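As you look at this complex, bear in mind that one protein chain is not there, while each of the others sits in place.
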Amino acid sequence: MKKLGLFGVMAALLRREVSVALRQKGEVLTPLVFFVVVASLFPLGVGPESALLLRMAPGVLWVSALLAAMLSLQRLFATDHADGSLEQMALSSTPLGLLVAAKALTHFLLSGLPLVLMAPVLGLQFGLESHSLGILMLTLLLGTPTLSLIGSIGAALTLGVRGAGVLLSLLILPLYIPVLIFGAGAVEADAAGLGIGGHLSLLAALLVLSVFFAPLATKTALRISLE
Amino acid sequence: MNTQKIHWFKFSSPQNFYFLAGRMWPWFAVLATVLAAVALWIGLVMAPVDAQQGQGYRIIFVHVPAASLSMFVYLVMAGWAGFGLAFNTRLSGMMASALAPTGAILAFLSLATGSLWGKPMWGTWWVWDARLTSSLILLFLYLGFIALQSSIDDPRRADKASAVLALVGAVNIPIIYGSVYWWNTLHQGASVTVKGASIAPAMLWGMGLMTAAFWMYAITMTLVRVRAIILDRERHTEWVKHAVE
Partner (left out) sequence: MQWNNWNEFLAMGGYAQYVWPAFGLTALAVVIEVIQVRAKRREVLRSLHAQFESEKGDPQ
């Protein structure tokens, strides 16, 4: 039997996660549709005045993306938990932290990345210029992996719990706030002609912190939930 | 019997802590009352009027203590939670659960008094200043902790899960507060505070003493609450049977 190195294990896990998730194409597309619908609700709520929409756009698009990314978190562990494969994985010799990281990465690839690609289309609806659209995509690209990683902690904590979906939102939305502030803030700052180096570095720092600490918290939470 | 050393670890058993807390809480209650009375006297009667805000500024004598203490209680709660996770002790989880409602009430008070302070100063019932916004987020963190605890039936799993949540929250608090303060300065928001240069010593004394009073009060409430939690969780033991007869 070929001995896999760290990357080999990760690649195998990733392959498995992506193929399992892609079997439910509908569940992959729903958050994307949700993103579009929610972002469209705001103009309907505040009126079509273009100056106002332009001002609102970074925040609205970021919040909508954040909520859409959160939607599919519940499924992160639930489906594997339901058929018992999660326990098998936890008992196996594969480090649980790696598995958890693979799941978060899959979530980013199938949830976050589509949002990054869809965001400029919605940005046009709000009148954002092409330069702002680029910054929006960049901040979402840096931010959505962090959202997936932090979200995985919530998913592990609420595994199998009554009312898990709403509870999960309540638990992780406060933790999403720094990402939101720097992400939306960067787009605004750029539109105002200010530098965004600080924002981007902070987003990157948040990502690095999450990569190191979120899997640790998630795997602890998972072991607690599986007891 | 060895009376030279106090064996502190014996108090990590719920049974021993139950009786220790029973003897301790009245003292903290007395301290809280005395400190509050002195603080009120200084704050409402002795402290001078503020040059810019008039007599309205006196709300800081409850707003600042509530805000500071709600934050402090969260850190203590996270500390107990972490201790419980690390050493697998039952009592630590019970202490964290006992602290949460007190902390949440303090966070709410911080918001309500901040709102009452902001209305005459800025004309609106809510101001998105850094301290109020951070207090709001802290309240969300408390509510999340309480919600997670109450939605898991098994007490041990509930304690451990909410312990992880409390620790994650505690680690995130500096990041969240930092980003909110940054966000606030960027948008040049209003600020609910008393200017540093004009703080009279009496004002500092009033705030300090009231903070200490709230602290003693929080300890009192936590000790009484944890006694009920201990009885509830340890109901299958002999000592509980004898204790409630």
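For reference, chains read A and B in written order, and residue numbers begin at 1 within each chain.
Operating definition for what follows: a contact is a pair of C-beta atoms (placed from the backbone, for glycine too) under 8 Å apart; a residue touches a chain by one contact, two chains touch by 3 or more.
Keep in mind that what you see is a predicted model, and the values were worked out from it rather than measured.
**Q** Please identify which of the visible chains the hidden chain touches across the whole complex.
**A** For the complete complex, the undisplayed chain touches B.
**Q** Given the contact definition stated above, which residue among B:35, B:59, B:91 or B:212 touches the chain not shown here?
**A** Spelled out, the listed residue whose C-beta touches the missing chain is B:59.
**Q** Give the residue, chosen from B:143, B:199 or B:224, that touches the chain omitted from the document.
**A** Going through B:143, B:199 or B:224 one by one, B:224 is the residue touching the chain not shown.
**Q** Spell out, residue by residue, where the missing chain touches chain B.
**A** 40, 44-49, 54-56, 58-59, 62-63, 66, 101-102, 105, 108-109, 112-113, 116-117, 119-120, 217, 221, 224-225, 227-228, 231-232, 235, 240-241, 244
The rule is simple: only the chains that are shown with their structure count from here on.
**Q** Calculate how many whole Å lie between the centre of chain A and the centre of chain B, each centre taken as the average of the chain's C-alpha atoms.
**A** Those two chain centres are 32 Å apart.
**Q** Tell me, which parts of chain B touch chain A in their complex?
**A** 85, 137, 140-141, 143-144, 147-148, 151-152, 157, 160-161, 164-165, 167-169, 171-172, 175-176, 178-180, 182-183, 186
**Q** Tell me, which parts of chain A touch chain B in their complex?
**A** Residue positions touching the partner: 153, 157-158, 161-163, 167, 170-171, 173-175, 177-178, 181-182, 185, 202, 206, 213, 217, 220-221, 224-225, 227.
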